[in-house]
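Would you mind keeping the following structure in view while I ask a few things?
What you see is the complex with one protein chain gone and the rest in place.
Chain lettering (A, B and C) follows the sequence in which the chains are written, and residue indices restart at 1 in each chain.
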């Protein structure tokens, strides 16, 4: 059984059904009835008017959001281990036309207002240095940690004070919200977030992510950038339908809750081996090479994550029942 | 019934079935078994070793191909009405980092060796002018015209003589091949083409196009560019599966043949109204405003295409039988 | 004697003296007393508050101006023969990150409101086409023609109506003003121009051009772009000093007047051979190959300008007296 990544999971039934149901003739690009329903559905979910654009990947969503918030000669403040820095092959630089990512340290891939302030304060205010224009955080983080509404609001304050845009990479936003049990608004625009990459693919989607702008005017230029990047799919209805299907009946939350529950079970089994608190659907454990080999021999696949460490990720279809054999195997090490 | 665009059509059964069949756990990105099968399947089809990358749109395929063939300080020679010039919001400029498109006239959106040569010859060979690095043609063209193998080979000779890369926008490549009845190789690498944007979406696909490099080394940097552009979907198997499904049993040719047959029927009905010979699945007719209104009143939708002209596009699901009512209505005008 | 280009001329005495006089220790970049005096001197000249940045080339000035007026996904309307299109190796595309130049025809490299409107009106207002964001004209034009204040104001009206930025390439702005005898303000901001590339190098400068923003806020981001492009010279005082020296005592007008007078003398000699009215310092003549050879044999160098045509450019040091031998030789053909 694979615990490499929630990307490895199939699409959930709701998504697959929605794709089949959308398989009829309609207007091309984003003029179809599914695409036109997105703004409304997301505005309902977030309890405020938003603009929502579908794109096929989190990398596209992140890069388009950052391009809307930072000029080519600006800088984006983010964590050293942020996905936008280490796993997107320079997509932010491509879409922003060469902005610089300024890297900040922090436990669990989390930024703090203090750390952000220290980095921003060290930049001379002259034309020789790129000036910060945006902050980007990931929630849940790359280490499966979750920012609380208060933590995000504190960063939002820094953004506001310094005049910076505020982006959230929410590849696992659903897992964060499921963990927090809060309103989606509480960890986004109410806390100062301007743009959210709202992930669906890791959570049971097939090929659709939602880029949500809480300042809807940011979408205006972004629509051109999306087309220009080749992301305005001609049969966009299949993407919009996926997102709508996952919002309907809170499938997005149910799926994320299941993945979180699976991870929680692994966390309990991991006990003292845990490197990070498990708050979403990622589990980082200390494992010797022999222990890792033993688990693999039992059919469990996962990534090594540096010397003596391993990462396990649960997906929407890997809830408690499915994950129990791995939990037992870890406990038995 | 809609004749706006073949983009409006649904996905064909083979594609939908393939997506459902691919809905299982596998490696992320393009490491899955479907994606890994693409190079082989395309090499078989083209009778030569090729490298094939899936992307979701023709715009992405075109822009990535051009970025592989032209540096930022170079120029691409193309028709004034080429899709890359008029319908991609500057995607070639984005992906090439600012190359210039040099526009050439020609009947039916076709380029001739003579016209290409005249444009290239007018460029001073100094650093003040962008130098041509690539030619891009569309087959079938934006006006539904088809280049023969000999015509393409003649352009390929110009490319070779002048040291230019040669790209083919094949958004309707299937329609061209179905019309010609030739081997796909005859209108591509055998005629000097280096890179082909092989379209599937207009031809019954859902969200997958194939970028085919006949010089496989061109794919090396392109793999990075694809990721960097946010086009390396995390569940790439659903794209690869679509392409494989359409290659299997020559569904791609069957679909295109049906669309072409529908267009041929309209052409016969159009008679003297035809603005361009109908060789693929697009029909351009002279219609008065009253005639256009009459057709629309009968439930036929299509685009006006300049003063007194209209465009009708047939799709894979709009073969002779389906199209007959429109043909009759045109004949009755 | 060379009539290739006014670029071939040496620097005028005022400029050379200013450079020598500035050869002392001062603050680096643009913090020195010469650079700090530029805004004031230019504001005086233009009778309105402006922001002025020195750069070493007209290409840099043009490209920075266009980047301030047009986003990467936008288009710039300009003449087909505009310097920014044919002689800057894609600098506008580089600095704007891939904007598109939309080319317009017009006699003498001049644009008309009607032609601009026709081009802009042909662009569909959707995300598939790059939307116009700026107009760029050259005064005096690449064919030595001069726009009158009224002509520019008419284009300024189009810009205002359509919400477009308005840039003037003034590589030979001095020659235009000398010809018109108007206030510099009359052919710039009073006529709706937002940014002017004010040329000095062709007019007796050594290495300094002035980028003048009539909307001073446009300079804010441009200061970063200038640094980022490597154009913020560390000893900027030598550039500022050149510009100040040429403004002092209206040397810029005197120099341009001399060049214009030289050209006018050639024009009189050219008579019926003239291809364009001579309004600045460029003269385009019909010459047979034999006639061209004859002039060259007498020691006059110039460029062929297409079949049976030749271009002669006079510089600040090629006034009537100096040019007379060439005028006589032309008259004697």
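In this section, contacts are C-beta pairs under 8 Å (C-beta built on N, C-alpha and C of every residue); 3 or more make two chains touch, one makes a residue touch a chain.
These numbers come from a predicted model, not from an experiment.
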item	value
Selected residue (touches chain absent from view) among A:100, A:145 or A:202	A:100
Touching the absent chain when the full complex is considered, from A:58, A:72 or A:319	A:72
Touch criterion as defined above, residue of C:89, C:116, C:130 or C:164 at the omitted chain	C:89
Touch with the omitted chain, as defined above, among A:66, A:130, A:193 or A:243	A:130
Sites on subunit A contacted by the missing partner chain, in the whole complex	72-73, 86-90, 93-94, 96-101, 127-130
Contacts of subunit B with the absent chain, listed as residue ranges	71-73, 97, 127-128, 130-131, 221, 223-228, 232
Residues of subunit C (touch criterion as defined above) contacting the omitted chain	2, 4-5, 7-11, 16, 19-20, 23-29, 55-64, 88-91, 94-95, 201-202, 206-207, 224, 227-235, 238-239
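In this text, only the chains that are shown with their structure count from here on.
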item	value
Distance between the centres, which are taken as Cα means, of subunit C and subunit B, whole angstrom	42
Euclidean distance of C-alpha centroids - subunit A vs subunit C, Å	50
Residue numbers of subunit C (touch at least two other chains)	72-73, 97, 127-128, 130
